[in-house]
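Here it is, the structure in full.
What you see is part of a larger complex, with each chain still in position.
Going by the order they are written in, the chains are A and B; count residues from 1 in each one.
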Amino acid sequence: MGNCSQGCKDYFSRQKNTNIRLTLPVVCFVWQIAMIILFGVFIRYDEESDTHWVETKAHDNITSDIENDFYFRYPSFQDVHVMIFVGFGFLMTFLKRYSFGAVGFNFLIASFGLQWALLMQGWFHSLDPQTGKIFIGVESLINADFCVAGCLIAYGAVLGKVSPVQLLVMTLFGVTLFAVEEYIILNLLHARDAGGSMVIHTFGGYYGLAISRVLYRPNLHQSKRMQGSVYHSDTFAMIGTLFLWMFWPSFNSAITDHGDGQHRAVINTYLCLASTVLTTVAISSLSQKTGKLDMVHIQNSTLAGGVALGTAAEFMISPYGALIVGFFCGIISTMGYIFISPFLEKTLKIQDTCGIHNLHAMPGVIGGIVGAITAAAASESVYGKQGLINTFDFTGDFKDRTVLTQGGYQAAGMCVSIVFGVVGGAIVGSILKLPIWGDPADENCFDDEVYWESIKLLHCTDHTEDISHK
Amino acid sequence: MGNCSQGCKDYFSRQKNTNIRLTLPVVCFVWQIAMIILFGVFIRYDEESDTHWVETKAHDNITSDIENDFYFRYPSFQDVHVMIFVGFGFLMTFLKRYSFGAVGFNFLIASFGLQWALLMQGWFHSLDPQTGKIFIGVESLINADFCVAGCLIAYGAVLGKVSPVQLLVMTLFGVTLFAVEEYIILNLLHARDAGGSMVIHTFGGYYGLAISRVLYRPNLHQSKRMQGSVYHSDTFAMIGTLFLWMFWPSFNSAITDHGDGQHRAVINTYLCLASTVLTTVAISSLSQKTGKLDMVHIQNSTLAGGVALGTAAEFMISPYGALIVGFFCGIISTMGYIFISPFLEKTLKIQDTCGIHNLHAMPGVIGGIVGAITAAAASESVYGKQGLINTFDFTGDFKDRTVLTQGGYQAAGMCVSIVFGVVGGAIVGSILKLPIWGDPADENCFDDEVYWESIKLLHCTDHTEDISHK
């Protein structure tokens, strides 16, 4: 028993080998081939993207091509797509020597994840019982991107500490868990969560934090020289921040109801995010002796308002309500970076590279609570009779649900997302602890050289204008 | 008297203190709370973003959700939003050590400004007399972004020389002045200015130049080593240039008439900007002994065509007319950088960091003139009877206005925007001269270290490929 435990320990702590020449290509090829086969069996164009659309139009008395869902959702879809690849990718380039890993691995796992998401979400949400097929259209693509967002959030917690193979495994399980919790929250509990405060951010945040906890590295200080940012890497990260910030209104409105639903979600998110910026700056300035600002806060906490309005963006929260949510999120998120992150690392042994706890997990929970309260407080006088039914989808099995009950189910939904994140993350973390995935040694963390060829820094002795001596 | 004047002088020239730990958080908190209260009192969703839309649709016989104004304007809005935050923000990152200030403070003041703009523009343009409320929709968001643009232009003149608190004050007054001059120009004079040559660019340009004049720093040469760009900062700035350039057609068409109005404004702006690029390159090359190009010109003057077509973009200026405007704007703007900017600094003591005189003020005035001439030259044979009425909105009180009169009012509008810019800027500049705002000393201008924590430059001695010795 002692021997076995010693053996296990040896097995897990053996010299790290970051050679992924076998595992990475095998995983990529096998999984991609699996995708092709599964798509062949299950995935078909939906009626709005099929050449039979001309017949559908005639049959449904649709007078113009412009009423194809494509034209309602495509601009939002493209914005979401930019958030996933440029937004998340560049936000993580802040580390001085991990820009390739940030953008490149983000690119890889998102590309795999969206395929797997189309299948998983299709099986749970839109499998046609008669044909056994999944019919996809532009809304499916948006949902796939959303699902991937959950995994990219989780990547933020382990940035620089894992191999691309681990990230792919994390994405495989992450998308799977996502589809299940999403099914429970949106379909069974019938909670509303158009921008995914609960489904995406709370789940993704806790999923990443739990994995990071399991993969705790007590000697991470050995790569301390690679942590932190340099001037230009922080500027690159601002590209990510701004594209996330600007397009968040599209994120929260992408799959809301046509017409006023999308319109209102955009207005609310736009206002909420503006408010967040001011309180983030205020707290950041307060936190330094001379009132200087910290780039980490500006890059991250300014986005917390968008996260927190994910559930309520489509509700009649009213413009000033959106401002209030943003107001508090900026404060809480920035304080999270100042006080809670160090606490998490020291006490709970959670090493959270990008601070996703402050940007996604906490604001996600706030968003869930705001959603539950605003749902419970909804009234026919504010929404109108039909408006209330449309907004909360009180139809079919749920036509007799009251707003108070709805508020309760919203709260229940949030608990589900936390549980899935924590438990799922703990299990997946244990799998990722196996010493077969090619993760880097503690002293090689946060360094692109481990997984990228021929990295050259900028040459600097020639043609340089010396700032200090002129 | 002498003592007093000496005392005043001492008061104004005392040692600069850039500690903004008190002022910045206080301004952010108090103003944001004021916004929340005012939004609570005044701002509501308009009928297209309210859950009662379903009833509005039925009442107005609207057959499809796609006729919600959201679908006409949202893609343009998102492009404008990108111009405001990425476009303006990154355009100003060209300074070697002021990228954080450029992108970060731009982010801050735009986020405050758009909230204040919704209120100010609402009070002047869309306050409902019966309910006392302002009803907002996607067009309001675009107008708020437009209003903010005026202040961001002004920021370009004082980039690197002011504190974030000063910028917030400048934005507060700038938005206020903007709303008033916009009301006079668009409502009272009934001038047309969809892309804001006069309202946005002329006003914003002169507002910034006047402020810069009042804040003149005779010893600015002390920070000379921080002025100018480095290779990578110029590349970052090109991100700003290109997003402004590419999305300018959306800017000029965002609030023009549905249908042909938006369509035509896009075509005109697209062509005008293309033409500007060629003449900018030509003049830039001519200005150097060996025909080399100057990045400053390419980054800025290529955009002048978009500015100058702000008024006339929606008119039947015809494709070759748009090319001609662009042709001359590229020449004039580039020559501005070569000849006029040095003159302004030396003779008029206007230190214009980004050259907004060449990019916004002058092309804005050109745009106003082009607008006046093309309006005065409009004819029923070209526009069609109804087309003429639609384009110039000859309805209601203005239904008997002739195109010649319209041309006159257009010219009057331009004068209003100049006066508001110059006078408003002079007054606001005097306020900003008070030594309480935490602005930097002359030798600390253009340096992010004053307002940003822990700035690290790129490490360079390790892993470097030496360009010169291989």
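The rule we apply is simple: contacts are C-beta pairs under 8 Å (C-beta built on N, C-alpha and C of every residue); 3 or more make two chains touch, one makes a residue touch a chain.
This is a predicted model, so every value here is computed, not measured.
The complex is a homo-oligomer: 2 chains are shown here, and the full assembly described by the structure file contains 3 identical copies.
By definition in this document, only the chains that are shown with their structure count from here on.
Remark: rotation between chain A and chain B after Cα superposition is 120° (nearest 5).
Work out the mean CA point of chain A and of chain B, and you get 33 Å between them. Looking at the complex, you find that chain B touches chain A at residues 18-25, 28-29, 31-33, 35-37, 39-40, 43-45, 48-55, 57, 63-66, 68-71, 74-75, 78, 81-82, 85-86, 89-90, 93, 96-97, 99-100, 103-104, 107-108, 111-112, 114-115, 136-138, 141, 164, 224-226, 228, 230, 232, 236, 239, 438, 450-468.
By the touch criterion given at the top, residues 63-64, 66-67, 71-72, 75-76, 79, 96, 228-232, 234-235, 238-239, 242-243, 245-247, 249-250, 258-260, 262-264, 266-267, 270-271, 273-275, 277-279, 281-283, 285-286, 288-295, 298, 302, 316, 318-320, 323-324, 327, 382-384, 386-388, 390-391, 449, 455-462, 465, 467-468, 470 of chain A touch chain B in their complex.
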